[in-house]
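Notes follow once the structure below has been shown.
With one protein chain held back, the other chains of the complex are shown just where they sit.
Going in written order, the chains are labelled A and B, and every chain counts its residues from 1.
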Amino acid sequence: MSLIYLLDLCAVAVCAVTATLEARRRELDLFGVVVIAIIAGIGGGTVRDILLGRLPVYWIHDPIYVIVGMVAAMLAFFLERRLAIPMDFFLLPDAIGLALFTVIGVSIALGANVHWFIAALMGVVTGVFGGVIRDILCNEVPLIFRTDIYATASLLGAFLLIALDRLGMAHDPALMAAMAMVVAIRLAAIRWHIHLPRMRPYGS
Amino acid sequence: MSLIYLLDLCAVAVCAVTATLEARRRELDLFGVVVIAIIAGIGGGTVRDILLGRLPVYWIHDPIYVIVGMVAAMLAFFLERRLAIPMDFFLLPDAIGLALFTVIGVSIALGANVHWFIAALMGVVTGVFGGVIRDILCNEVPLIFRTDIYATASLLGAFLLIALDRLGMAHDPALMAAMAMVVAIRLAAIRWHIHLPRMRPYGS
Partner (left out) sequence: MSLIYLLDLCAVAVCAVTATLEARRRELDLFGVVVIAIIAGIGGGTVRDILLGRLPVYWIHDPIYVIVGMVAAMLAFFLERRLAIPMDFFLLPDAIGLALFTVIGVSIALGANVHWFIAALMGVVTGVFGGVIRDILCNEVPLIFRTDIYATASLLGAFLLIALDRLGMAHDPALMAAMAMVVAIRLAAIRWHIHLPRMRPYGS
């Protein structure tokens, strides 16, 4: 549990940093960037907790999550010009964060005794909704609705975790296997530009 | 109750299909379309349940809603080029869906013993917020804030249901009367282009 907690905080930090770098494209002030970064980090779990009725939401009684997101965003804000970190640098941490949020979401939903299909959805919600809210606040069509296999990797990992759980595998190895699958699919999709069928805009 | 349940699922499917056709205007991938379509179908009831504190929200313990929305969206996604269904085809089903969501929302709110005015609002929220969230995710000013009598039809139907309920009419005929009123107002507004006063943009 302690390792998961630590990884969870790392995932929040990674989300906050990538959100800060994303926000470069908009003329936002420090406050705006920090708030959007925090929401990107904790938004997915917040929506999951609200839908499941686990209130107050998880970070209300543990301010560390908000503080980690805030510090990561401020560091990224002030250092980004100096370090010129390329976005590519974050592809692997980001994929690991997606994997981690997904398995945490599924575990929590299974613990709340919901249908397995809903548990898989809660994994995806935890994994991707932070980014959805981030993009809405930046006034963009959420990236995950337009881009390559992101949420799909989360969904397949969620299904694997649930299947292994049903087959009686111990929880920790099942978590690891599901996370490995999310990361592998995500990186393969980036590497070979795999994507789902797209709607052609009307009239094209 | 069984008929209401079936109609409710039909309304979710209609919302999902119209959301999919709406999404033609945006370059979304399959995942994006399906998620937006599901949210369009179940978003109104979800917001109502959260505001009223009926958690977990209604579809957590009944995955059929999500599955119906998903299947309807996928069918619409893959068939839309082939069938070339005109949007007009959905005006009547859409009006019935609005009517149904409205009366379900009012009934649930009355059952939660809230003030009649709030119960009417919950009917409108259930009826229109799925579309509001759909439009936000598509990065548009929600259609219902710009277009003709849509939410107004929902509000008037909600008031009628509450009035009939107060006057002691049995619940089922009251539901039918309120739904008929929503559908009639909505179709009349479309037919004769009735709309509320609009704000002229500043400077015009």
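FYI, a residue touches a chain if its C-beta (ideal position, glycine included) is under 8 Å from a C-beta of that chain, and two chains touch if they have at least 3 such contacts.
Small disclaimer: the values here were computed from a predicted structure and weren't measured.
**Q** Kindly state which of the options B:L52, B:A72, B:I96 or B:A158 is in contact with the chain not pictured.
**A** In the complete complex, the chain left out is touched by residue B:L52.
**Q** Which candidate, A:I60, A:L83 or A:A188, sits in contact with the chain we can't see?
**A** The missing chain is touched by A:I60.
**Q** Which residue numbers on chain A touch the omitted chain?
**A** Considering the whole complex, chain A reaches the absent chain at 23-33, 35-36, 46, 50, 55-57, 59-61, 63, 66-67, 77, 136-139.
**Q** Tell me where the left-out chain touches chain B, residue by residue.
**A** 50-53, 55, 112, 114-115, 117-118, 121, 132, 136, 139-142, 144-148, 151-152, 195-202
As a working rule, only the chains that are shown with their structure count from here on.
**Q** Centroid from C-alpha atoms only, then distance chain A to chain B, rounded to Å. What do you get?
**A** 29
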